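Single-structure report; data block below.
Selected chains from the complex are presented in situ; the others are not included.
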Amino acid sequence: MALSVEKTSSGREYKVKDLSQADFGRLELDLAEVEMPGLMACRAEFGPAQPFKGARISGSLHMTIQTAVLIETLTALGAEVRWCSCNIFSTQDHAAAAIARDSAAVFAWKGETLEEYWWCTERCLDWGEGGGPDLIVDDGGDATLLIHEGVKAEEEFEKSGTVPDPESTDNPEFKIVLTIIRDGLKTDVRRYRKMKERLVGVSEETTTGVKRLYQMQESGALLFPAINVNDSVTKSKFDNLYGCRHSLPDGLMRATDVMIAGKVAVVCGYGDVGKGCAAALKQAGARVIVTEIDPICALQALMEGIQILTLEDVVSDADIFVTTTGNKDIIMVDHMRKMKNNAIVCNIGHFDNEIDMNGLETYPGVKRITIKPQTDRWVFPETKTGIIVLAEGRLMNLGCATGHPSFVMSCSFTNQVIAQLELWNERKSGKYEKKVYVLPKHLDEKVAALHLGKLGAKLTKLTKSQSDYISIPVEGPYKPAAYRY
Amino acid sequence: MALSVEKTSSGREYKVKDLSQADFGRLELDLAEVEMPGLMACRAEFGPAQPFKGARISGSLHMTIQTAVLIETLTALGAEVRWCSCNIFSTQDHAAAAIARDSAAVFAWKGETLEEYWWCTERCLDWGEGGGPDLIVDDGGDATLLIHEGVKAEEEFEKSGTVPDPESTDNPEFKIVLTIIRDGLKTDVRRYRKMKERLVGVSEETTTGVKRLYQMQESGALLFPAINVNDSVTKSKFDNLYGCRHSLPDGLMRATDVMIAGKVAVVCGYGDVGKGCAAALKQAGARVIVTEIDPICALQALMEGIQILTLEDVVSDADIFVTTTGNKDIIMVDHMRKMKNNAIVCNIGHFDNEIDMNGLETYPGVKRITIKPQTDRWVFPETKTGIIVLAEGRLMNLGCATGHPSFVMSCSFTNQVIAQLELWNERKSGKYEKKVYVLPKHLDEKVAALHLGKLGAKLTKLTKSQSDYISIPVEGPYKPAAYRY
């Protein structure tokens, strides 16, 4: 791998597929802005004061058109920005091109190798001599992970002279992370610690990344404050649910053109993502079966007329399998062998280990036939029948389609902007310790409010006497923190 | 009012409509038991140990068939029980008869006056010489309110000799409460304080009652521990949502036989109850419009294709109006005057003050035509057109139909049983202070689990390595406390 950073005429660094797609990207950016009222309202409200003046923001988040509008909202508020994607297949190259040309340093293209992926992540965090970023926008936690692992390695090296050993792990991706850190130690033994010292905080987008953060908080390993954007209602109950309801069938259709009506579809997991997927498949005319470990979520599915079975019960009968669990080892190669010819197997959870891709790839005699990028047919030697695996087991909505639509991402990203502002504004106040925080209810409600006008909604206002009666301020917040929506 | 308590041959007190309906009630109880697996599982698991041996439980909760199964679960676990309804229209007389004859002291009938209602509540709390109950099962908080107001009055009387003045309030219902307490002071100035001293705690069922409890906790007025059963996921996200989705159309159909398809229906409020109502109306073919104060709930409705407008925008165009807010003064007489001829107006929130019944009843020249019990047509003098008001503005699903079906009430009531057990078992441990508690997640999940078998569901089990990977015990709890489902 010999990747090199390129520079725009103005000297900004980048590495994208094809800068000439910038015009196309800009046209789609223009359309997306109309669909992202929350972000545009942030520009209007905060832009004039330039609150991010002097702030360096690094983002590791799917480099799509919607993310491009987020990036340009951050720059419109005064920030300098560097960006990489958080998934090897999720970049939209025209979006990356437009941003690279016009707004920020971008290192991302559709179809990176894992080595390229982590090279991009490094570039994104590398602000040159002055160290790292002030703020991180994270999705899945890979940027946060790299810094934490880097600091850990540097401290161990300082203490014992030991360098990380890539061979110490079976996980091919973590092998690369350790290699990067090991190689980094050769040039700068304080690289990640300098980053840590500068860092004001991170805002994290996903269920998966947030789980990692809480684990680090628990164990005392968390190195800087974190805002859990995922658990804003206007994120997890919108992006995860309605976003997937939109983008799961979109990905299925673009990848396979298969008719969903009449098919038997298995959704593994019935959290917010699973609920969105199951709703989409059901509405499209599939018969949906859900697998769950949690009896409450299972009972919710049952109340919607959805059958709860185990994967083993249905593996030979279903046509479409979707994993949404956030856990690993959900669909194993032994399951895949028993599936119907041309059963579709895909994942819409953050990481690709929900599907046993390693087991599939190393299955003796298995044959991979690439129909088109991100759509592979794998044929088993015994049966000569095949299954269709989407996006190599990675996020199929971003690998095979364009991810969630702009409007719902506007909700998520407005939370991101508000979280970044909060971290930056309070950087000296001590308000945020090395812990994980969620945004307060009134900001969550504000994000929602910014999206109502676009849809023609008219809210009702409490009267004074109603407000008194239920002890809720006229201007909100309207619900207690634990309210479930 | 000259009500008198009656006694069964075994000497148990009661006052019901017609004890001869007990056989019919028993037949429906038998059916309901099959639909209430959670309660039956409690009987099987806890019955042999008789954990409630010696405990007196007073319940103020709609005296329906489902509640009858709850009562007999409490008695099967060893409790002595007295019961009243928490709504003047919600009693099913055959259920009351069966319980009165076979299991517990019941004071409830369909169509009580407000005076009769509070007389029943008093009887329910009156355990004779020994004072009051050990435990209260509450729904809406009227039993809890009576004790708190009673104690307050007794303390004031002791301090200053002042007795409560019913004329001090405009609220006709609170006038009755004050009268009862004032009259009570004449016979026993420590009546309610003795109750308070004996009381181990209360478990409360509704959004409305829980709100009252938190207000009392806030102000330091809460006299005993309380378990908020409403906010168990298996209560609020099931009973409130799926229960109403079932019982709202049931009430509409029984009361009016009107075709829902093609109609314009306005649902005021899009909380769990409103979501259930809107879903039911939409699925039945109505065009649904929601009114909301909360931008997040409003955005949820929009994502389901439901229009958000104010009541004023649609008052002249809609055919069906349902209030679900938990607030007061939602549909005023001025709205009702502008409605289409035979528009249906009803409430499915806990209290009847969502609809301005007082404004309607006192409107000059208005004419009330009772089509059948709980279905009235009110004709305005100016237009000669009328509106149909259900259950006099009270809970229409209980007033006009039979309330939520057994299966979903089994979820709610299993929470009640578990909460009562928890309070009783920990009565001496000091675990519970004079605060409001929710049940821990693992008990919530247990309630769900008890209801899966009946629906033929098969849960997936975490492997050890999956459990480690996501740091969730194989046996649960599977979600953090703040998870929204």
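Letters A and B mark the chains in the order given here, with residues in each chain numbered from 1 onward.
The definition used in the following text is that a residue touches a chain if its C-beta (ideal position, glycine included) is under 8 Å from a C-beta of that chain, and two chains touch if they have at least 3 such contacts.
A quick note: this is a predicted structure, and the numbers were derived from the prediction, not measured.
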Copies of the one sequence in the complete structure-file complex, 2 being shown, number 4
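The rule we apply is simple: only the chains that are shown with their structure count from here on.
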Centre-of-Cα separation between subunit B and subunit A, whole angstrom = 42
Sort out for me which residues of subunit A touch subunit B in the complex.
-> 211, 214-215, 231, 233-234, 236-238, 242, 272, 291-300, 302-303, 307-311, 313, 326-329, 411, 438, 444-446, 448-449, 451-452, 455-463, 465-466, 469-471, 476, 478-482, 484-485
